[in-house]
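First up is the structure itself, then whatever we jot down about it.
Excerpt of the complex: some chains, original placement.
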Amino acid sequence: MKSHTEYLTFNIPARMDFVNITGDVAECVLKSGVQEGLCLVNAMHITASVFINDDEKGLHADYKKWLEELAPFDPSPQVYRHNRTGEDNADAHMKRQVMGREVVVAITKGKLDFGPWEQIFYGEFDGHRPKRVLVKIIGE
Amino acid sequence: MKSHTEYLTFNIPARMDFVNITGDVAECVLKSGVQEGLCLVNAMHITASVFINDDEKGLHADYKKWLEELAPFDPSPQVYRHNRTGEDNADAHMKRQVMGREVVVAITKGKLDFGPWEQIFYGEFDGHRPKRVLVKIIGE
């Protein structure tokens, strides 16, 4: 069994945004030499996501609006108790649960085994600082 | 290490519906010959889900109603920007995020290691056309 570990760092210049990281992950798979296996990609921070969906700007705008409706940003400690700690990012912890922490992707014949429109995104909900994504590959 | 890859195809005759695919996945596990390992099952399309829950028709009706409230179908490009592309399925991309893209299931003694009520479902949110589900098994 082979294994391969990489840490990618992202510093998003906005509170909320989505970045296509498929190319970075594909490079990790290539470096790993794994032909058949599994590739885990997860946010290492708890106000960020890794998810798979469409690389379409309109959809990303829709996601932002929808997530803001489901879990609105509000820094006041009256609305979110978490913000009594001095943080202002309780909403980001909720947005991250909707979008998910991680994806697991099959590796087949040395490549990410994807459907026609699948792309991997880093989702940031409390940006303006560097955060890490873990890529762990196991297989043969 | 053994690995096994299969692609299942589903063509759901409704916009939104849920299909129990536990038997299909169990058959893949049997074919793989893996006794101890992991089984990834994921939708290869971005307006569909694979999730684990109860095989109870009332619950499925509840899920449909609830998802429609959380992310209503609306083909107009005024409500969802994604629908300016000519698509009408922005809502399906959101429903899929709530229900999830994938499940990872343990294989123990050659079988899906499930609790008493766990069943695997394919969740369709933009049906009337064939879509694929990937089953990837690794282990020994």
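Per-chain residue numbering starts at 1, and chain names A and B are given in the order in which the chains are listed.
Definition applied: contacts are C-beta pairs under 8 Å (C-beta built on N, C-alpha and C of every residue); 3 or more make two chains touch, one makes a residue touch a chain.
Predicted model, so just to flag it, every value in this text is computed and none were measured.
For this complex of identical protein chains, the structure file gives a whole-complex count of 3 copies, while the figure shows 2.
Please note the rule applied: only the chains that are shown with their structure count from here on.
A straight line joining the Cα centres of chain A and chain B is 20 Å long. Looking at the complex, you find that chain B touches chain A at residues 1, 3, 5, 38, 40, 42-46, 70-71, 80-85, 90, 93-94, 96-98, 100-102, 104, 131-132, 134, 136, 138. Contacts from chain A toward chain B in the complex involve residues 1, 36-38, 51-54, 56-59, 61-63, 66, 70, 98-100, 103-106, 108, 113-118, 138-140.
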